[in-house]
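Complex shown without one protein chain; remaining protein chains in place.
The chains carry the letters A, B and C, assigned in the order they are written, with residues numbered from 1 in each.
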Amino acid sequence: MDIGMVGLGKMGGNMRTRLQRAGHTVVGFDRNPEVSDVGSLEELVAALPSPKVVWVMVPSGDATRATVRELGELLGEGDLVVDGGNSRWTDDQANAEMLAGKGVGFVDCGVSGGVWGLDNGYALMFGGSADDVAKVQPALDALKPEGDFGAVHAGKVGAGHFSKMVHNGIEYAVMQAYAEGWELLEKAEVTDNVTEVFRSWREGTVIRSWLLDLLVAALDETPALEGIRGYADDSGEGRWTVEAGIENAVATPAITAALYARFVSRQDDSPAMKAVAAMRNQFGGHAIQTSPPQGGDASGDS
Amino acid sequence: MDIGMVGLGKMGGNMRTRLQRAGHTVVGFDRNPEVSDVGSLEELVAALPSPKVVWVMVPSGDATRATVRELGELLGEGDLVVDGGNSRWTDDQANAEMLAGKGVGFVDCGVSGGVWGLDNGYALMFGGSADDVAKVQPALDALKPEGDFGAVHAGKVGAGHFSKMVHNGIEYAVMQAYAEGWELLEKAEVTDNVTEVFRSWREGTVIRSWLLDLLVAALDETPALEGIRGYADDSGEGRWTVEAGIENAVATPAITAALYARFVSRQDDSPAMKAVAAMRNQFGGHAIQTSPPQGGDASGDS
Amino acid sequence: MDIGMVGLGKMGGNMRTRLQRAGHTVVGFDRNPEVSDVGSLEELVAALPSPKVVWVMVPSGDATRATVRELGELLGEGDLVVDGGNSRWTDDQANAEMLAGKGVGFVDCGVSGGVWGLDNGYALMFGGSADDVAKVQPALDALKPEGDFGAVHAGKVGAGHFSKMVHNGIEYAVMQAYAEGWELLEKAEVTDNVTEVFRSWREGTVIRSWLLDLLVAALDETPALEGIRGYADDSGEGRWTVEAGIENAVATPAITAALYARFVSRQDDSPAMKAVAAMRNQFGGHAIQTSPPQGGDASGDS
Partner (left out) sequence: MDIGMVGLGKMGGNMRTRLQRAGHTVVGFDRNPEVSDVGSLEELVAALPSPKVVWVMVPSGDATRATVRELGELLGEGDLVVDGGNSRWTDDQANAEMLAGKGVGFVDCGVSGGVWGLDNGYALMFGGSADDVAKVQPALDALKPEGDFGAVHAGKVGAGHFSKMVHNGIEYAVMQAYAEGWELLEKAEVTDNVTEVFRSWREGTVIRSWLLDLLVAALDETPALEGIRGYADDSGEGRWTVEAGIENAVATPAITAALYARFVSRQDDSPAMKAVAAMRNQFGGHAIQTSPPQGGDASGDS
């Protein structure tokens, strides 16, 4: 099929390649002219046969909303927009309604797989009407992994991004689980070689997984993770998962713990712990330390 | 090699079979005469050539400690005891010292794989001296999965069970991660079919894993897990992992969240929440409910 | 001063009384004619001298929004609306702007104190312009506790409800803290009389507080909290506090733990723990229980 791809970064660029390998014709647009096939969204739309299908793969939030809005002005009856970015699922309904007013269909598609997707295929979770999904089905078939799994029509508009959001929430907690185990093994110094323990877990254990494989790969590249900073960003899905849990009165303590660990990892100093230190000093005369940090040798008792 | 196997339950029985398939000679003893090869530990020891190697695969705690003690009286210079149960790693040093007094070696070996180990192999994490490990190496080679992974000599005595303990702690949190995501997808009712979403995650996603495969298998057997009670026991390793974290000042919030969720799952009613309800009633006049539970429609505000 | 009070329930009714005791003239309106001074909002507004000040004390959410909207149609230049309910602070700006279009001022006021406020005074956290606050200052002075504390002009519109929201978030975690300690003392059975331990803490300890006093009062009324169900509602502020933390990348693990404990307390059975039980059964052959709950004697190991 012919498909337009807006956004040719780490994800979109590789997806273009995988689609082309499968024999599809991709017209790509990116603000970076070096990777772009056309000079503008207008040119991209003009280059596609009808019904025109445009896959949006730009940063979630303002950039995606602006791109979808602009496509709404360029596309027409029977065309389709696919939002493949990490948009918040609550954006999807508004996008779908805006486009529906012009006869343009909408599919939201969560995409997982990272830099490995080019060769392994991308896991796809998509939402929208059966008719709209059918228009992009050949591309979905090309992008997904071979085998029986890796793609799901999760439900109506929004269900794709909602599924991807929960996927990422789970991902946070699974990474946190391995991370906690790794820190404990490193700190306890009971085992001779923590990397070899993790490596052994890759087969036969209950916790074998792709993330475990990746952690072992990272430990091979950077023994004991020396020089890597314990700093982790978050890009939204973890927060939204916790918020969706709260909205539905569903407790997500492990996912939340993972999210909060990331928040704290980005602080040079914890304001909350300043308050704890200040209270301890008030009631017990416990010494408080003044910044900058001076090592780990302070003592005291409560 | 010749090896004695004490405890022929779900784990030990299958391990005997896997060892036999690999051509080893196993003398098994179990309190249940229907599965036992010999009538007593004495007979088991007598039936083995020297150096005698006895693998203990009985419930951790008192049963294991008693069996090891008894073996200490039956075995002699150059023999070996392997504790393959889920013993607390802090027990290992005492067992090793007791046996060393009689010239008997000791290897602690954490075993993972559950009912799947018979065919897939068991992941093994073992601790002990190189000489002691060498005596049981042929059995370890037969029990482990094929391929490059699945077995590690983790360090000195105790390192095997310590590694297995951390493995199980991680397992708690990984299961909790999937469980939270499943509850959220079920409760939110944004997706059409939660099982199909989970099934799709088996390939191409960041969170693909063996535990995910098992959860999908369970959902296929019992759609929506209808009729299964939300009740989870814990067998010690999760508790010990959290305690080891505390001892080493390593925060394990996701593992701890998983452990606490199990504690709460076993309560008919939460005493702590009785106290919260009572305080809310005192300051705000919020209605308190009396047992037995009467459904989910109570209202109030704080 | 003259003031209108809309909503004469547990909070509003007592606040009317406290205002009257201080010599103020209160015109109260409630849907319940037995406690209402007037028959309608129109009559309430008509009965007030200009500038008219109307305090809204109705359930947060739709009821408050509707009341404020209706008052916007009845009031005029120089009048003032005070929202004293537990509204989400993000509602305040919209209410203030809507009213400002008609020359009506707006003050948001978080009110704490529950059923004890009538005699002890209510803690007040309010937001709005200095001019608007001045119009209601005599009522604020009458409602607040005697002494130096208990009232704060927290900032611009929204700052009052934001402060109250954080107050309630803290309240969740402080209650949870006592509740956890109570459950542990009860369960451990190391002390002879848990109530007496808690009672002793009311003086001289680091954890003495009003909530502790209330818990002791509850324990005196209902020894061991027998018959009280471990069930706790939440009315929004706890959720909003956690969400505000997430929005600001501030970890609130203790407050979140308290919120989640309430969520779980309202479930007859935990869907997440069904999933954990199902996974354990898949890998280890651990028995799963079928509903209904059958007591606490199940065993198993992971």
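Assume a contact is a pair of C-beta atoms (placed from the backbone, for glycine too) under 8 Å apart; a residue touches a chain by one contact, two chains touch by 3 or more.
Every value quoted in this text rests on a predicted model; they were computed, and no experiment measured them.
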Absent-chain contact - pick from C:Gly28, C:Gly181 or C:Gly284: C:Gly181
Option touching the unshown chain, where A:Pro49, A:Gly101 or A:Gly227 are the choices: A:Gly227
For chain A, residues in touch with the removed chain: 10, 59, 86, 114-116, 168, 171-172, 175-176, 178-180, 182-183, 186-187, 211, 214-215, 217-219, 222, 225, 227-238, 253, 258, 261-262, 264-286, 288-293, 296, 298-302
Residues of chain B in contact with the chain not shown: 206, 239, 242-243, 246-247, 249-253, 256-257, 259-261, 263-264, 266, 272, 283
Hidden partner interface residues of chain C, rising order: 89, 112-114, 117, 120-125, 144-145, 147-156, 158-159, 162-163, 166-174, 176-178, 180-181, 183-185, 187-188, 190-193, 196-197, 199-212, 241, 244-245, 248-258, 260-261
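Here is the rule we use: only the chains that are shown with their structure count from here on.
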Inter-centroid spacing, chain B versus chain A (mean Cα positions, whole Å): 32
Interchain centroid distance [CA atoms averaged], chain B/chain C, Å: 44
Inter-centroid spacing, chain C versus chain A (mean Cα positions, whole Å): 36
Residues of chain A engaged with two or more neighbouring chains: 206, 249-253, 256-257, 260-261
